[in-house]
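A short write-up of the structure that comes next.
The complex appears here minus one protein chain, its other protein chains still in place.
Which chain is which? They are A and B, in the order written, and residues in each are numbered from 1.
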Amino acid sequence: MASVHASPAPPAHPFPSSVWPRVAVVALAAYVVYACTRMEISWERVLVGLENAQRFFARLFPPNFARHDLLVKGLLESLEIAILASALGIVLALPVGLAAARNLMPPWITWPARALIVMARSFHPVIVAILFVKAVGFGALAGILALTVASVGFIGKLFTEAIEEISDKQVEAVRATGAPFASVLAFGVLPQVFSRFIGFGTYQLDSNLRNSTMVGIVGAGGIGGTLFAAFQRFDYDYVCAILISIILLIMAGELCATGVRAIFIDNATLRDVFGRRRSAPLAPLEDD
Amino acid sequence: MLELRQLGQAYVAGKPVLQGIDLAVGAQGITAIIGPSGTGKSTLIRCINRLVEPTSGAILFDGQDLARLDRASLRRARRHIGMVFQEYNLVERLTVMENLLCGRLGYVSPWRAWRRRFPADDIQRAFELLDTVGLAGFAHRRADALSGGQRQRVGIARAVMQEPKLLLADEPTSSLDPRTSVEIMELLARVGRTRAIPVVVNMHDVTLAKRFADRIVGMAGGRIVYDGSAADLRDDVLRQIYGGEDWLH
Partner (left out) sequence: MEWRRFTGAQRTARFMVYLVMVAAIVASARTVEVIPEFLYDAPEQVGDLFTRMWPVAWAHYPGGVHDALMETIHIAALGTLLALVLALPVGVLAARNLVPFTPLNLLAKLVLVSSRSVNSLVWALLFVGIFGPGALAGTLAIAFRSIGFVGKLFGEALEEAHPGPIEALAAAGAPWTSRMTYGFWPQVKPAFWSIALFRFDINVRESAVLGLVGAGGIGMALDAALNLFQWDRVALILVAILAVVVLTEVAVTFVRQRVL
């Protein structure tokens, strides 16, 4: 007979599971069924659609590049919109983002700046574009202004967050040398956020490029208008050509962005950028 | 040179961290401030250049009461006080040379500083200082690529670049291993001697303090309880400052 103290009986379930995840899964499934019913989404519709899809894709290919001058003109306009909106947006976002940083500025400056940034982010760029079209008329200007607002909202928010995360020890040391405020910014604050800022700026350029292809749908310039018009005319092969061009343009933009990041963050030389050397990609940034 | 009169500091009203500090620092030599954690050593050092704002008392330095200065004058006065930090506080993403040149930011306009156009004399002095602290050839390295001891040398060099009249050091060796700590203290001592400026150091290593300091100031409970030479620092005094027996010897 061994020890008197018997070990406790092993628990019936060695991996006790909480009931909540299961409840959540069931609730989610119920929701899906509910929502589909409300929106009249059913398998029949999907199947009918798939048949349609076959015909649709047949009409998409082969892509028709015949009217390429209009296509190129639209693409260029989108590119210009993206460039100007990014430039304007970055220039405006810098001081606004700085003003909104609670570790640098007093509340009577940070509150209005933060409010400005929140307002700029609240609406989808397309909606903002609609309002600008009403204000300044059809054309690229409305698109530029709309995307500038979106840029200020995006970059401003991220820039402020980056500034608020800096190490204040480094700033303290620069202050202790008797440096004026601007120099404290230049040597203590900006070096810590510069690389992230470049990341935001290049990302915003890409994002604006994507959006600029779209604001044309509401009349704010760029290839979007051409695309929408082609769609409504059922010119699907032309639509395909436009889509392919857009994708290529955006990919080219992302390549440029990678190059700019390499030069300013990793201090690459032109040979590094065009040669085989690849630098590690930065932390992911996505907002849309 | 530096005189603290009835300096008081309380982060929260009614709970003073420093009470009635009277301290006069002469024109030369190393003064070490020792005491248990939380006793206000760090607050005291940071009150001198007003990185922490004192709540009462006077800080007489170079013919001025630092406690009364407005922000612009305080900035000008800070140029003459160099500070070395426990965690080095270098700007990590800048190079060693740029960190050194931070010491001259009080003398160069922000625009020129931004474009890195510092006077040739400053650049020359920076290279010489790098030699002095034993970091010749490190000018282009990024600060975050250095070891702890190397970083602290850069920190000291940055402070010396200001051509200060007073050097403050807030626990400069607390993050370093014993051997590097000794090297850094030797460097501080050498700098103080060659430039004939007083050095006020905060430290918790009593042995190190006894070895390098000409004068030791012991603090307990926010007050100065001992002020004398290293030789006179006997065990009963240490017991009074730190409390407890076991840690002695």
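Keep this in mind: contacts are C-beta pairs under 8 Å (C-beta built on N, C-alpha and C of every residue); 3 or more make two chains touch, one makes a residue touch a chain.
Treat the numbers as computed from the prediction; the structure is a model and nothing was measured.
Peer 1: For the chain that was dropped from the view, give me its touching partners among the shown chains.
Peer 2: Across the whole assembly, the hidden chain touches A, B.
Peer 1: In the whole complex, not just what's shown, which of A:R175, A:R196 or A:R210 touches the removed chain?
Peer 2: Going through A:R175, A:R196 or A:R210 one by one, A:R210 is the residue touching the chain not shown.
Peer 1: Specify the residue from the set A:L94, A:A182 or A:V260 that touches the hidden chain.
Peer 2: Going through A:L94, A:A182 or A:V260 one by one, A:V260 is the residue touching the chain not shown.
Peer 1: For a quick check of understanding: of A:V23, A:V72, A:A115 or A:M251, which residue touches the chain that isn't displayed?
Peer 2: Touching the chain that is not displayed is residue A:M251.
Peer 1: Which chain B residues would touch the chain omitted from the figure, given the whole complex?
Peer 2: 95, 97-98, 116, 123-124, 126-127, 139
Peer 1: Which residues does chain A use to touch the chain missing from this display?
Peer 2: 28, 31-32, 35-36, 38-41, 45-46, 48-49, 52-53, 56, 76-77, 79-81, 83-84, 87, 122-124, 126-127, 130-131, 134-137, 139-141, 144, 210-211, 213-214, 217-218, 224, 227-228, 231, 236, 243, 246-247, 250-251, 260, 263-264, 267-273, 284, 286-288
We adopt the following convention: only the chains that are shown with their structure count from here on.
Peer 1: Return the distance between the CA-based centres of chain A and chain B, expressed in whole Å.
Peer 2: 46
Peer 1: Under the touch definition given earlier, write down the residues of chain B that touch chain A in their complex.
Peer 2: These residues of chain B touch chain A: 49, 51, 75-83, 85, 87, 89-94, 98, 102-106, 108, 110, 113-114, 155, 158, 162.
Peer 1: Can you name the residues of chain A that touch chain B in the complex?
Peer 2: Touching chain B: residues 167, 169-170, 172-180, 182-184, 186-188, 191-192, 194-195 of chain A.
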